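Below you will find the structure I want to go over with you.
All protein chains of the complex are present and in place, except for one that has been dropped.
Then we have chain A:
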């Protein structure tokens, strides 16, 4: 045993999992730019041209790798970068100024980049404003190349590396090679984009370690616990052995759960809980099926709108919906109608900026006000429904008239299609997403109008607790395990049971295996989550006795705060 002492640093657990690996610093340097006069403008122009061509090579390579690993959508960021390097107003302008001002390429590159980025940032349009960061990225890359230094080369990362950084942008995370053990950063919160990417990629992440992270040196051994939110720096042999043992145990549990992922989740006393997957695009279908999804509990249709530069046509939507329904081969597929507006912007939609987007003109509100857009989607759904078990779900419903209006539009579309001689689904279910407290409180009234309800805990939590989890100052208040949220869940389940319709859950809470017993006890009959957690949640369900779960949930509802609820949930019955 060595005599070193393990250094424990605490941060925020942003993506679960325990990992051991070797630290590699992901350094982003911005060289100091000096202004020099030059006499040979030809040579200076050649230096710039060389840097530009190297930057193009790097970006093309990044584009290719990213498209392969994360899809065309993520790769698109590099197209924007590449187009700037061909732009006369950017590189062209730099060349002009070198001739006119007889100054070094670095100072001119820096000045032009600043001007362009300020220009873009000042445009009255969020899409253009976002390009300001892109051009700054490109400018930094050029400056690094001019200085003779190289940007961080992701190929330095090996399987088993722990990526250490001040902060990581999504475009950085997009370049991670496979097999990264963990990522740790000084800044960033659980809801940072990088954290979401880490969870998608299944990489344990500890963020927000602060200045203490500077103690970490390249090559140091690091244990990272992305669940609890700590790292151990240069652990002693004993600590390391303990962590390795725990990793092995967790892996065995995962393997075990995965082996039984294809089987139903039935409680000890024979009650079946349906475990569905949340999917965001066609790419997620295969993973969902491999992990044992018995259906789709939430198909977010936004990607169809976000990945396009025009309102997706009926035919485009129909093809996509049909593919998902066919892939799930007669099992339920809950498709949520467009949830856009508020904070989710569409470049081509020109949505007005709102003071308070989450309380604004979004989702069903937007759709009922833009009937043409809504009807295009409803028609596509009615046509696709022929090919499977389609459940249509309306988001953000707040009162009964919205449901009635949406249903009337659906009927109108059906009539239109019949007149046109187009086949529509004979049987489909229509339901709502319960994510506004008003909907949960009046679930008994809404239940009379629908075939099913699904609780979206992310929005329900933020609305009930009046806490924006993206706001670091109040993020600690945001916890779906708050008794207030759970009481609304219970109330909704009771209303569903009385009306004889199923109530499910598709928010993040549904995929928390530590809460499974409480959720079953609250009366949910379907839980929908990201594919990766399905096997584990199924295993949890198998260990539950529904009578005990009911008592446990009753007890949880009387706790004073989320922490107490979680303690109760962890102990189990």
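Miscellaneous remarks
Keep in mind that, in the parts below, contacts are C-beta pairs under 8 Å (C-beta built on N, C-alpha and C of every residue); 3 or more make two chains touch, one makes a residue touch a chain; residues count from 1.
Here is the rule we go by: contacts and distances are computed from a predicted model.
Hidden chain, UniProt protein name from the list "Phosphocarrier protein HPr", "Purine-binding chemotaxis protein CheW", "Nitrate reductase" or "Response regulator": "Phosphocarrier protein HPr". Among A:350, A:372, A:420 or A:560, the one in contact with the hidden chain is A:350.
The residue touching the chain not shown here, chosen from A:89, A:156, A:253 or A:359, is A:89.
Annotation: of A:128, A:212 or A:417, A:128 touches the absent chain (contact as defined above). Annotation for chain A: contacts to the undisplayed chain at residues 83-84, 87-90, 92, 116, 119-120, 123-125, 127-128, 131, 135, 309-310, 347-348, 350.
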